[in-house]
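Every protein chain except one is present and positioned as in the full complex.
Then we have chain A:
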Amino acid sequence: MRQAGLTAWKTVEWLLLAAVGLIFVFPFLWMFLTAFKTMPEVYQFPPTWWPESWQFQNFEIAWSSGPFLTYVWNSFLVAAGILVLQLLTGVPAAYAFARYRFRGREALFGLTLIALMIPAQVIFLPVYVEMSHWGLVNTLWALILPYGASAFGIFLLRQSFMQVPDEVIEAARLDNASEWKIMWTIMVPMAKPVLVTFGLFSFIYHWNDYFWPLIMTNSNEVRTLPIGISMLKAAEGGKLWNVIMAGNMILVLPILAIFFFAQRHIISAFVYQSK
């Protein structure tokens, strides 16, 4: 009796999960299938599921319609550069917030939390003006520097640094480790689950970011992938959906690859955390 109830409940659970999964996967699937269709097939009604013939040249058209290699490289530089900067600023900030007692700590941390709530759209104008003062508009620096410190990252890391037992840090001090060394050889490895989570979040966010590069760049040398893809649309009058979807595939592929290869680490990171 209880067994039957349990099985029924499990079935419901699985159905719900499958439904949610489908909602998430469907757009990707549609993008994937559309990327291989011919133009007439894209506009066909009722739509076909499976491409009638697989049009690999859509990718070629997308790739050769602009300096896509530059776009990819720029996107990578920007996303990776931001992440490195965010860690260089965030780790010491979080360590100080978590472990030091100093005047104004609460107030400063409060300010950090407020920064968490301000979207880029609110502050882009003054930042743009500043960047243009420094002559950085239309360089990769204008894409990297404004994101060099992450309130979210500081918040997450602080939480995880606070969990480290005092004695471990004291043992390291007795082992003659400098504060800098304690930070990077003791605290950071212990915060690995949080770092992996935050790293993925930040990298994906900036890899996909459309708004900021749109404002800060106006030449192909510094454009990033999302802008390049949106320009496919502009160039082709918004009609060649199959080519645009092929471009989008190029955009998401690296991220899917990261997930694919990092999966084991991501899972183990979370398992470690919940232990």
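A few points about this structure:
Please note the rule applied: a contact is a pair of C-beta atoms (placed from the backbone, for glycine too) under 8 Å apart; a residue touches a chain by one contact, two chains touch by 3 or more; residues count from 1.
Everything below uses one rule, namely that contacts and distances are computed from a predicted model.
Between the names "SN-glycerol-3-phosphate transport ATP-binding protein", "Succinate dehydrogenase iron-sulfur subunit", "Amino oxidase" or "Tryptophan synthase alpha chain", the one given in UniProt for the chain missing from this structure view is "SN-glycerol-3-phosphate transport ATP-binding protein". Note on the undisplayed chain: of the listed residues A:91, A:157, A:186 or A:229, the one touching it is A:186.
Considering the complete assembly, chain A touches the hidden chain via residues 165, 167-168, 170-177, 181, 185-186, 189-190, 192.
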